[in-house]
Structure formats: structure tokens, C-alpha cells
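The complex appears here minus one protein chain, its other protein chains still in place.
The letters A and B name the chains in turn, as written, and every chain counts its residues from 1.
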Amino acid sequence: MGNLLTAIDLRAYYKTVQGEEIKAVDEVSLEVREGEVLGIAGESGCGKSTLASVLAFTVIPPLYVVSGEVRANGTNILTLDKETLRREIKGKYISIVPQGAMNSLNPTSRIKNFVIDVLKEHFPEMSKEEALQRARERFEALSLPPRILDAYPHQLSGGMKQRTVTVISTLLNPKVLIADEPTSALDVSSQKIVIKLLVELLRKQIIKSVVFITHELPLLRHFANRIAVMYAGKIVEVGPMESIIFEPLHPYSKLLISSVLVPESGMKSKRIEAIPGVPPNLKDPPTGCRFHPRCPSYIEGICNTSVPPFITVKSDHIVSCFLYGGEHG
Amino acid sequence: MKDILILLFRSKRFIVGFVLFLGILSFALIGPILNPKNPFQMVGGLFSPPSDRFILGTDNLGRDVFTQLMYGTRTSLLIGCTAGLIATTIGVTIGSIAGYKGGIIEEVLMGITNVFITIPSIVILILLSIAIKARSAVVMGLVIGITAWPWTARAVRAQTSSLKTREHIDIARITGFSSLEMIIYEILPYMFSYIFMAFILQFSGGILNEATLSMLGLGPFQTVSLGVMLHWSLLWEAVRTGAWWAFIPPVICLSMTTFSLMSMNTGMDEVFNPRLRRS
Partner (left out) sequence: MKNPFARYILQKISWYILAFFVAVSLNFILPRLIPGNPVSVIVNQMATGGVQSDVLERLYSTYMKEFGLDKPLYIQYFNYLRNIFRWNLGTSFMLYPGKVKDLIGRALPWTISLQVPAILSGWIIGNLLGAFSAYKGGKFDSVAFTLSLVFSNIPYYCLAIVFLYLLAVRFGLFPVGGGYSFGMVPTLSLRFIMNALYHYILPYLSMVLVAIGGQAIGMREMSLYELTSDYVNYAKNLGIRDERIIRYVFRNAMLPQITGLAISFGTMMGGALVTESVFSYPGVGSLLFTAIRQNDYPLIQGCTLIITVAVLTANFLVEIAYGFIDPRIRAVQLGER
């Protein structure tokens, strides 16, 4: 199985009115494999949503991509012109379930009108009836009542709106679906339904892979194949889900996992710890390893002077930390 | 506070409005001191064009237009300011009480407000002005002020309602403040910039309402205002006889004053509502 999306050395900065740069995504490399659910986890403000918008080409000022590539089918999509991107990529190859789907639908228009617009935009020869028929079938196939199409957004509950947005995002059968905290505003049972829907979309081969961005690690436990942990604009560790959750390597990952209550076997006895300190200001991130001011295993003269390289510690499990230098690797 | 001022003076629109307004203000306040003439005194011929003696000529009764303009601008500013203060005070009081108290009090107060928004204020202004025979500039400002508050009340209510749900309000409420104390110490300070903007809007609206009323013949008694000057021009056919010096100066003064106020308001809006700012 190949990679659907490969990010190489991505840097995306916010530029403030005062002319400062906020380095929200810095030197990030990551691949999205066919058929997988890739979870991206981290505290709020770590740059994971920014990474999502870069991967989904939804970069709007004051955010700018400074350098790096995003490759799909061998081409760097970041260099494509706006029109090609709109016609070939958006919604078709990569689609997004935005953060806060509550306001993602035009409040004054029935949902079917938007659905027809989406389909007709990419299939101009399709008639309105055909488009509507296709949407209705898709809604039914994913066990959503097709009468939603006749409703206005405000007539739907939060969970229903989130599912509707998810279905609309995947109408064009995109290869990669980027879900940016799709469940953070929902109650637990609605969360489960939305995740079920994502699994269903994968099973039915409507989409090929999901990038699921969340600050709630336990959610990933249920359906992610791999997890990338992000801290202060950088990825610190990537590996298979089981390996990350049960045997995290990076000190930050360890703290992140022990800080959340995971009511699963083997985790019960663990003490719940909060991570001391606060996430750094990304205007002026710490030198060396960005986690060093909060790190319990901090080594003076190493961690604060140079950036730790990625090291493969276990199979398919890489980490960026000096603890796993010479003696382990 | 200092930060706000620095931000404000980074807005080009605010600076333009502020400087223009200062100019008009000093013309209206300092002018009459340096040049203490009676604007009602007949000093020259009828409608004589600008000359060395009368830099803006004379009006239909041989009175000096430049002197009238200074006093007229002063009166218009006085009326506008009075109206603005009164409208803002009533509007903020009603709006903040309605927004903070909620429930039946809010419904009643907003019901009254909405009735007076629906009825065109010019009608009430005309009727009130006719009923009040001795209209001084201050009385006129008062009359305009008590018809203009509903917009401010509506806006302040909305702001208060959204402020009310903030955390610090809950904390203060637990400490046992009365409603009045809550509004004065915990709500209004957070709306200071907003209230000031409302005042500027009302100030400008007051000047315009004065001009409208005066042009209809319901201006202040025994004083000259910009509207009164325009009323005279209309009454004595200055426009059709081509005596431009009698009406162009008040037109310019009036437009510049309202423009300067609105420009300040827009500048403040851009500073306080970053969503309207463009990068």
C-alpha cells in the first residue's frame, strides 16, 4: 500500500500585525498511508489544527506556508495553481471535516441546495435531480435520514449536523479525509456515532484514509492505526497506535498519556498526572528540543542546544529525543 | 487605556476625523472670543458678496456671514453635544438595566424602546418643538436627546446580555453586589469604548437633527445655528438668487462636522472590532 499524502519538511507560520511570526508548524514530515486512520494528538495550541489546514490546502492569511512540500501521486500540490487545486483536489482528493461543524453550513439555505452545489460544481453535466438522488442514496447508505436534505441547518441537533457535514465532505469520494476535532463539541454518545460513521466510510471504501486530529487521546484508542504526537509545532513521535498508547517513548507522550484517564485494562492502576508547566510561546520557541523546559529527563547542554533527530526505536515507531540516541538505537 | 490610545492613533480614519474635529471645535470656541461681534447686528448691505470687510459677505438682512458661521457652529456643536449626552445617558441606563435584569423588566423596557424606534423620530421632534415655545439651544438639545435614545438602548442591551454571562460577573454577583453596583462597576467599564462610540454617533445625529428641525423652521430661538442659517437661506431665496456665500459655508461646516465624527467612529470601530480590519 502506498502513501496517499506525504508532507516533507513543512513550515507554516502565522504572521501577526506587528510583523512577528508564530511558528505553528515547523519542519514537519509525515505520511498518510492508504487504508489507515492516522491520529494526530497534542494539547490545544500545539499546531495540530494548523497542520490540518496545510494538509487540506485551507491556508488563509495570516497563515502562510513558508517552505516544504505536500506530495500526492508524486506531485507537490502546494505548487498547483488555485483553479487546478479547486477543480482537482479540494473535496475530490482531499476533503476536510472542519472544526466546529456547527457553523459550517450556510444558515439560510436548505442542506440539499448546498449538496447540489457541491456535486454540480464537480460534475457540471449532472442534473439537479440526479445530484439530489445521489445524495439521498449516500445518506441512506450511511443510515442518515434523507429528509435531512430538506432541513435548514438550525433544525438539526449538534450530532446530526456533524454527521451531515461528514457525509457532505465525502460526497465526492475523496481519498483522504481530514477530520479536525470533529467530536470535541459533542456529547459522548454523539462522539461514538460520528466515529462509527468514519469507520463505515472506510469500510465502504468511500474514503481511503482518515487523518483524525484530536486533543483526546482515548478517542484514538478505538480506531486509529497510527498516532503522531505533536508538541509546540513539531512532531515528536510517530508509531503504531498500540505501541504509542501502551509504550510511549517520548517524555511528552508519556506525560500526555498518563494525564488522561483511559479506563482500559492495564491502565487502571496508573496515576493521573498533569504535565507541569505551560506550552511554550510559538513566537519564540525554546532552543533545541522544544519540550526541554518542561521535560523531567532534561539533560543540560544537550537538550537545550541541538534539535534531536528522529530515530527508529521499534518497528515503524520513530521518536525525536536524545534519550534514544546511541545506547538504544 | 494608554494602549487603546496608541492603537487609535494608528488608525488613519480616526486621526483624520480627530484632527478635523479639533479644527472645527477651535473655530467654534476660540473664534467668538477673538472676534466678539453680535451675529445679529446689521453691518452691511443685503447679500453683499465676500469682500475685505466681510470675508464671507452678508446675508439677506446685511448681517456678517462669517460671524454667524462661528456662532452658528458653536450652537450646533452645543446642541449636538447636549443631545448626544442625554441620548447616551438614557440609552445606556435603559439598555443596561434591561440587559442585566432580564425577564419582565427587559421585555417592558425593550417593548417601549421598540415602539419609539418604529415611530419616526422626526414626527415626535416636530410635535415637541411646536409644543415648546421657548426653545433655547440647550432645550433643543434636550428635545433631540429624548427622542434619539432608543437605538443606543437597543445596542447596549445586546452588549450587556452577552457580558452578563462572563465569569467575572458571576464572581462579583456571589460577593453580594446590588444590581445597580453590578451595572456600574462590573458591566459599564467593559463597555466604555462601546459607549463612547455610541455617544459620537448620537452627537453627529444630534447635529443633523438640529439642522433638519431648524430648516423646517423649528430652530432655537434668538440664536444662530448652522440649521438656522440654512433656513434663512431657504426663506430668503439665497440659493435661487445665487448668494452662495450665505449657504455654502454652513453646508461645508455641517458636512465636515458630521464627517469628522463619523470618521472617528469608523476608526474606533476598526480598532475595537478586529474582524473588520483587513490584513
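Keep this in mind: a residue touches a chain if its C-beta (ideal position, glycine included) is under 8 Å from a C-beta of that chain, and two chains touch if they have at least 3 such contacts.
Note that the structure is a prediction, hence the values are computed from the model and not measured.
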| item | value |
| --- | --- |
| Chains still shown that are in contact with the chain withheld from the display | A, B |
| Touch with the omitted chain, as defined above, among A:Ser44, A:Asn103 or A:Ser127 | A:Asn103 |
| Identified contact with the non-displayed chain, of A:Gln155, A:Ser259 or A:Asn281 | A:Gln155 |
| Touch criterion as defined above, residue of B:Ile24, B:Ala98, B:Leu125 or B:Val228 at the omitted chain | B:Leu125 |
| Where the unshown chain meets chain A, residue by residue | 56-58, 60, 86-87, 89-92, 95-96, 98, 100, 102-109, 114, 117-118, 121-122, 152, 154-155, 165, 168-169, 172 |
| Interface with the undisplayed chain - residues on chain B | 114-115, 117-128, 130-133, 204, 208-209, 211-212, 215-218, 230, 233-235, 239-240, 242, 244, 247-248, 251, 254-255, 258-259, 262-263, 266, 275-276, 278 |
